[in-house]
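Missing here is one protein chain; the remaining ones are kept as they sit in the complex.
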Amino acid sequence: MFFQRYKFFEIKNEISFKDTLNILDELVLDFHIESNYYITEISSLNIFRENSILFLSKDKYSIPINNKNIGIITDNKNFFLSNKNHNILYVKDISVSYNIIINFLFHHEDNFLYELSDQSLFINGNYISKSSKIDKTVMIGKNCFIGKGVTIGENCIIKNNVVLKNCIIKNNVIINDNTTIGSTGFGFDLKKMGSDQLTPHIGIVLVEDNVVIGANCTIDRGKIDYTKISKNSMIDNLVHIAHNVIIGENACIAAQTGISGSVTIGNNLICGGQVGFAGHIEIGSNVVVAAKSGVTKNIADNSTIAGFPAVDIKEWKKQIINQKKNGYK
Amino acid sequence: MFFQRYKFFEIKNEISFKDTLNILDELVLDFHIESNYYITEISSLNIFRENSILFLSKDKYSIPINNKNIGIITDNKNFFLSNKNHNILYVKDISVSYNIIINFLFHHEDNFLYELSDQSLFINGNYISKSSKIDKTVMIGKNCFIGKGVTIGENCIIKNNVVLKNCIIKNNVIINDNTTIGSTGFGFDLKKMGSDQLTPHIGIVLVEDNVVIGANCTIDRGKIDYTKISKNSMIDNLVHIAHNVIIGENACIAAQTGISGSVTIGNNLICGGQVGFAGHIEIGSNVVVAAKSGVTKNIADNSTIAGFPAVDIKEWKKQIINQKKNGYK
Partner (left out) sequence: MFFQRYKFFEIKNEISFKDTLNILDELVLDFHIESNYYITEISSLNIFRENSILFLSKDKYSIPINNKNIGIITDNKNFFLSNKNHNILYVKDISVSYNIIINFLFHHEDNFLYELSDQSLFINGNYISKSSKIDKTVMIGKNCFIGKGVTIGENCIIKNNVVLKNCIIKNNVIINDNTTIGSTGFGFDLKKMGSDQLTPHIGIVLVEDNVVIGANCTIDRGKIDYTKISKNSMIDNLVHIAHNVIIGENACIAAQTGISGSVTIGNNLICGGQVGFAGHIEIGSNVVVAAKSGVTKNIADNSTIAGFPAVDIKEWKKQIINQKKNGYK
């Protein structure tokens, strides 16, 4: 799924790849400029975009390095040395470099000039961005905020006090009251705390057809790409879904569950309440997770798991029997 | 407690019991019509209402089957065969039949024509349904939504950005900011996912005298009857209370606790934070639940429990001593 980033995050400054040298200044240790081009996009390891930059730390990936209009900024010396025939910068702090470039390139809601780049209309009790696109069949309650570039498809029901921003909502989606979609993910360098060092998140949330999202939930937008809730998924109240999470079709997620950043989940998840998923893990399809589980590692297709750390439910039952025995001693 | 359902959920189509045959069409396997009547209500196994339908799967209940104006729709063949002298339909899918009939009968916030049946006034910073009834002593903050049919008694304080719908609030109740009351319960057939197969919930929330509800909580309305918070109960922030839950008097429920659907709790509950209650269990009176417990089964009066699965706190302490021993090995 490609989305047009500029509809959500306006270009703040037009810069060429060569300009990044000046912007990053002393952070640049070495570089090779093969050709120059204007940067209008950011690539990730999942989606390569024309006229973009790709920020890269590791070297284990195969990248379409032959595309001249994807310049690379890396803090990996080996990668730099073996790709010096490409548009490439070798920098000493990749996360600071990312922050500087993105904050220079794009308006977003966590830097200070954002408000200037958009305008809301007050329509029937709701603030709706002039640049949003809402199908005429959509029902919206009261006190909602619908931000810049948001698209809402046919027959959706958006209830009251809902915040929708940086997202694409497909058809027949129901979003319950006081829910926030498209908020900033909890992403930053642990050694660099504070609002001025927040990693800019310029991705979106994609909510597919027939999804139901409960009340008082939070779904954070992707860092560069998207957080995705696939079709027919049902999400209960007070659920937290972090940035870059991908949830497959027909997921059922009970109340107060939290899914950490960059988790990938297959189709047909059934997940009890108050479950936690650690970040960056892969959950297969047809997985059942018992309530209150803490899922800490990849889970194969067709697994039924429970406990913390979550294990096969048969093992967990044995753990519980033993735990109870100890209680009777 | 009886409430007038039509005040919250308007009748969408006037139908007689005989009309259900046409509406359910091929889902009907067999039927017996003893007499015809117009349907204006729905019965549950807890409350039988005049001129209603009762949807029934199991046969272990004794029902006032002699009341001709409570027609039954069942997928239980034995029950059908032994009650063929009554208004009764034998259908092949009880949950789909329920969805079709209820969506045909009632407007509710999860089908598409609801908005047409109500109007809000903008009063002092809040959207308040014309059909709500709010005592003149009630204090309301800003950015609240108060929906169709809602009643609020004397001296209540409703703070800011609160959503109240499908509920009756008695006297001296305090509801803190960003809380949602009366939202749709997480009810659906696990085999039939997606917004178009959501089970219609046409019950309400009843909040009795002197209750305090924290900030950013969610309390879902009943499916057919009500979710009830009894008098003098105190509920902390970010608590989730699912549909059909009945909480007795003087409950104290700390932050981030979640109570699953159809749980019944006696008087004088003291419950720590981040506790989870599994669905459909019965908790006695004077029960104390330690923080972070997972309550998975019925709990007797006067119990003090802890852990997951929650057990008597003395047992839990022994479990913990043993757990710690293993940590020192």
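Chains here go by letter, A and B, matching the order in which they are written, and residues are numbered from 1 within each.
Here, contacts are C-beta pairs under 8 Å (C-beta built on N, C-alpha and C of every residue); 3 or more make two chains touch, one makes a residue touch a chain.
Given the structure is predicted, the values throughout are model-derived calculations rather than measurements.
Visitor: Looking at the whole complex, which of A:F2, A:F122 or A:Y328 touches the chain that is not displayed?
Guide: Looking across A:F2, A:F122 or A:Y328, the contact with the absent chain belongs to A:F122.
Visitor: Out of B:S95, B:N111, B:N155 or B:Q197, which residue would touch the omitted chain in the full complex?
Guide: With B:S95, B:N111, B:N155 or B:Q197 as choices, the missing chain is touched by B:N155.
Visitor: Hey, which of A:G71, A:G276 or A:G327 is the one touching the hidden chain?
Guide: A:G276
Visitor: Which residue among A:E10, A:E41, A:D75 or A:E109 touches the omitted chain?
Guide: Going through A:E10, A:E41, A:D75 or A:E109 one by one, A:E109 is the residue touching the chain not shown.
Visitor: Looking at A:I140, A:V163 or A:I283, which makes contact with the chain not pictured?
Guide: A:V163
Visitor: Out of A:I42, A:I70, A:V173 or A:L198, point to the residue that touches the absent chain in the complete complex.
Guide: A:L198
Visitor: Across the whole complex, list the residues on chain A that are touched by the chain not included here.
Guide: 109-110, 112, 114-115, 120, 122, 127, 143-145, 161, 163, 165, 178-180, 183-184, 186, 188, 190, 193-196, 198, 216-218, 220, 238, 240, 242, 256, 258, 260, 274, 276, 278, 294, 308-309, 311-312, 315-316, 318-319, 322-323
Visitor: For the chain that got dropped from the picture, name the residues of chain B it touches.
Guide: 125, 137, 139, 141-143, 155, 157, 159-161, 172-174, 176-178, 209-212, 214-216, 231-234, 236-238, 250, 252, 254-256, 270, 273-274, 291-292, 320, 323-324, 326-329
The criterion applied here is as follows: only the chains that are shown with their structure count from here on.
Visitor: Determine the centre-to-centre distance between chain A and chain B, using the mean Cα coordinates as centres, and give it in whole Å.
Guide: About 33 Å separates the centre of chain A from that of chain B.
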